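This report concerns only the one structure given below.
Here the complex is missing one protein chain, while the rest keep their positions.
We call the chains A, B and C, going by the order they appear; numbering starts again at 1 in every chain.
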Amino acid sequence: MFRKVLIANRGEIALRIIRTLREMGIASVAVYSDADRAALHVRKADEAAHIGPAPSRESYLNIDRILEAAKKHGVDAIHPGYGFLSENARFAHACVDAGFTFIGPPASAIAAMGSKTEARRLAKSGGAPIAPGTEEGLESPGEALRFARDAGFPVMLKAVAGGGGKGMRRVDREADFVSSFESASSEALRAFGDGRVYVEKLIENAHHVEIQVFGDQHGNMIHLGERECSIQRRHQKVIEESPSPLVVKTPGMRERMGEAAIRAAREAGYFNAGTVEFLAENSGQFYFLEMNTRLQVEHPVTELVTGLDVVRLQMEIAAGTKLPFTQEEIALRGAAIECRIYAEDPGNNFFPSPGKITQLSEPAGPGVRVDSGIYAGWTVPLDYDPMLSKLIVWSDARDRAIDRMLRALGEYHVGGIRTNISLFEAVLNDAGFRAGEIHTNYLDEMLRRGISFEKPADEEVKRIAALVALRQQTETAATAGVASSNGSKWIAIGRDALLQ
Amino acid sequence: MFRKVLIANRGEIALRIIRTLREMGIASVAVYSDADRAALHVRKADEAAHIGPAPSRESYLNIDRILEAAKKHGVDAIHPGYGFLSENARFAHACVDAGFTFIGPPASAIAAMGSKTEARRLAKSGGAPIAPGTEEGLESPGEALRFARDAGFPVMLKAVAGGGGKGMRRVDREADFVSSFESASSEALRAFGDGRVYVEKLIENAHHVEIQVFGDQHGNMIHLGERECSIQRRHQKVIEESPSPLVVKTPGMRERMGEAAIRAAREAGYFNAGTVEFLAENSGQFYFLEMNTRLQVEHPVTELVTGLDVVRLQMEIAAGTKLPFTQEEIALRGAAIECRIYAEDPGNNFFPSPGKITQLSEPAGPGVRVDSGIYAGWTVPLDYDPMLSKLIVWSDARDRAIDRMLRALGEYHVGGIRTNISLFEAVLNDAGFRAGEIHTNYLDEMLRRGISFEKPADEEVKRIAALVALRQQTETAATAGVASSNGSKWIAIGRDALLQ
Amino acid sequence: MRSVIRVDGEIVEPANADVVETEPGVYSVLLDGRSFEARVAGAEIAIGGHRFSFEIEDPRAWKRSVGAAGAHGRAVISAPMPGKVVRILVEADEQVEAGQGMVVVEAMKMQNEMKAPRAGRVASIAVHEGDSVVAGAVLASIE
Partner (left out) sequence: MRSVIRVDGEIVEPANADVVETEPGVYSVLLDGRSFEARVAGAEIAIGGHRFSFEIEDPRAWKRSVGAAGAHGRAVISAPMPGKVVRILVEADEQVEAGQGMVVVEAMKMQNEMKAPRAGRVASIAVHEGDSVVAGAVLASIE
């Protein structure tokens, strides 16, 4: 097993990996940019290396600086986490070239699955159903339009080198096709240096269901069941769960999807952890979407229902160990749900809300897990994704897991900045969600109908607020020796500016 | 189901119960003494009732005040937690008389099991092995001495009305017998108003193994497996785990103990949650010890391996629901360990260390549960048991659970007071503990051999301490405008006193 | 003379309840046997799922501030983070409602509508469309 591992990441996932490394007796090396000197992952790692200024491109995406840190600290292996360089085949290659084990799949599998048309071909040749579409990426709309006419609208245009929703367009009418194709293509060219676009029949009101696969370097591959991630805002997952309510009520679906996922991964010569994503219709019919060649944000829900430590398994596989169990030994127990807690304001168009966390109470007690990268006093930087933490709960049944999550959300207080906690409360109380009748546009539709994120308060609660306001003024005056210092920092700046 | 429940308790267990009530949609009513106005259970409950001054006798043990609060708040039921009035048959009776459901066993079963000789008789008639001993409690040593001579020394003298180690004496030699009997009897008389003592053959180097039983009010009774609680200091449990390493390696032992526990409970007409305690020899031979007629401190390890919410089950049973599963449907998964975190100083003879908690970092992440009754800023009162919280971990195997616990203990920081965290680090790193070769004197023997609770520090760490000391002085001076305010409160008081 | 407390702009009489500060800025309130937790951050109070802005007018302080040329009663709208002004939705001297959008700022690729904290008259607009602003920059004010 490794003696020392560098984590080429930050935030909650760096902490998550540090914890497993510590339990395994492996030393951890954190990396940090100028913005992250005081970040929790730096505080909690055994060692830490500075890798550059705040912008990701100059630090967390800088392969040379990361490899330099790995050499200086004498590590055996590098874990990329998710995001940043985790799906960069060049990075995986560079790690191996520099003599480090890359804790993830082989660079060749990352590259193969990085091309969305190549991934579709691999999945298809492994026997997975794919949504009807063009085989190849195209640089002009002609052939694509012919396909769209045959298949019927609506269709999706997607970038071959895609990811993060870039170069993606829904087209509802032939009249919009050419202009949509051209804007998708130019967006893809700007984002990926590759303007090729392919077209797929749109699967509407579909569930997003994905399979966690795990392969060793000896040819064994299994799956750890599915996750349902249909609650998305603008194509970004916000709530994930395992098992999927759709899969649970559809006989044989888990086995069929698991088999399709394993075969697609085998086609790519895959090993270590990976996720095969599908769109699934209410009938149980599913279509391969893409494969994520890394640890997923939402891996904890799989950990809670399988009882496995996925990160530990990643380390063991990367060190050459055989998979320690067979498919038959994997059993899912109960239900797990994850909410991604973001620094953003649901009451104001989800505007990001970085800033200093002045107070923090995290939920605890039975069935509650918090994977967090924050602490009271930490200033959430502007420079990175505004995810603060993940709140994950487990219970013996889905409805109880939902009630537990609502209890835990009620215990979660992040002071000084806004969070999306009230969004989760709205979704988890929604009857459709509770019934498991969800699809990838479900949340966007809810938001379009309008959710009130502020509960109306009765007169009594206002009178309590008035009492507390008065008391706080007294406390503040007593400690600071001034009569009023209640203004937050930016309000104070505003006032000063006015007085100039 | 109940609409509102009063919790006749405080600290972590009150919080634990509040959490389940909230998940069930039941309103919670906390009670508090003068010392607990700012306690976490008061802050987190839906309602709260003041029940008297700090001393337990005038508040948490005051039946009249508690029933008065229950009436005033219009509750349906009362949960007693553990300790305080939880095994007081008169309280259980008074609750029912006043029209409230008592969330626990019938008063008659509490009373029967409250007499240790009656409990032995019930266990025996149910077929459980009991340690050889006298059938009845005795007021004079004659018959007891005859038994001891026949059975052979060492023997244990125990109070009939016993509990908490009071009126208990180990006797190694006949010469000490009469004086030990008399001191045990007079101690029992003082503590319980009942001087009767019985004698038992001492089972040496035994494991403490207990069975969690659960019965409904319709005659169904099952068990939820065992807990091993052999790590004790002066007869008080400090580490508990499930499953028991002894039971795991002894074929059929769980089934035999489970059956014996269920039959003993049936003899008492038991329902709701209860725990039957046994002493077990390495051979697998076990002896009934006593039955605890309440929720145990260590119930979370059972929750983690069974996947059940024991407190929810208590509510359902109390409301008249049938047990929702059969014995065959109970499966234990993985391994769970609990450490009881106390405000006490292991480096100074475990002297209690109440006081203000100035800093608090609680562990989190995969497989970690914290059931806590404290927060940063809370002053641990002198008036009650100094348990602060319970740290519980789960993993798929016992050795990994131990490594996880060590990781979690390393994340746990309680500033301003002393805790026994370093004690757990010593035990969990001990080879005998890791091998599961433990018994009820194991920890006392470890402590007698001597454990160093302070790790020796190298010069470099001291130099870091010096740097931080200097920096802290600068920070303190900058914020408070004074040059030195590093002294803790009692040191400051000491200085002032000197200068008078 | 007693302080006047405004909650969300309205004058509110404080409740007669038992209140203790448990952590800095966190209060436990018991009112008629019910337990509430209130958290103060800046000029906001969160109680359960509710959030209120508050303002305290100390009659003594008020006397002094009357001299300070209309500073009393003025509300400032500032940028919460660095960004770019993409649209201005009001004009100077216009009467606005509480919650009405005033200026749209784009930051981190999101558009954020800065709203009027209370009803009043637009006293000043300090920026133009296309301006880059730093965090805390004044965008507009209401009297």
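Observations on the model:
Everything below uses one rule, namely that a residue touches a chain if its C-beta (ideal position, glycine included) is under 8 Å from a C-beta of that chain, and two chains touch if they have at least 3 such contacts.
As the structure is a computational prediction, the values presented were derived from the model and not from experiment.
Partners of the chain left out, restricted to shown chains and counted across the full complex, are A, B. Residue in contact with the omitted chain (choice from A:G99, A:G127 or A:G377): A:G377.
Residue B:F350 is the one among B:Y82, B:F153, B:F325 or B:F350 that touches the chain missing from this view. By the touch criterion stated above, the residues of subunit B touching the omitted chain are 348-355, 358-359, 382, 386, 413, 415-416, 422, 425, 454-455, 457, 460-473, 475, 483-484, 486-495, 497-499. Residues of subunit A that touch the chain left out of the display are 30, 37-38, 42-49, 72-73, 375-378.
FYI, only the chains that are shown with their structure count from here on.
Ranked by number of C-beta pairs in contact, the top chain pair is A-C.
Mean C-alpha position of subunit A lies 34 Å from that of subunit C.
Between the CA-based centres of subunit A and subunit B the separation comes to 40 Å, rounded to the whole angstrom. Per-chain Cα centroids separate subunit B from subunit C by 49 Å. Residues of subunit A in contact with two or more other chains: none. Across the assembly, subunit C contributes residues 23-24 that each touch 2 or more other chains.
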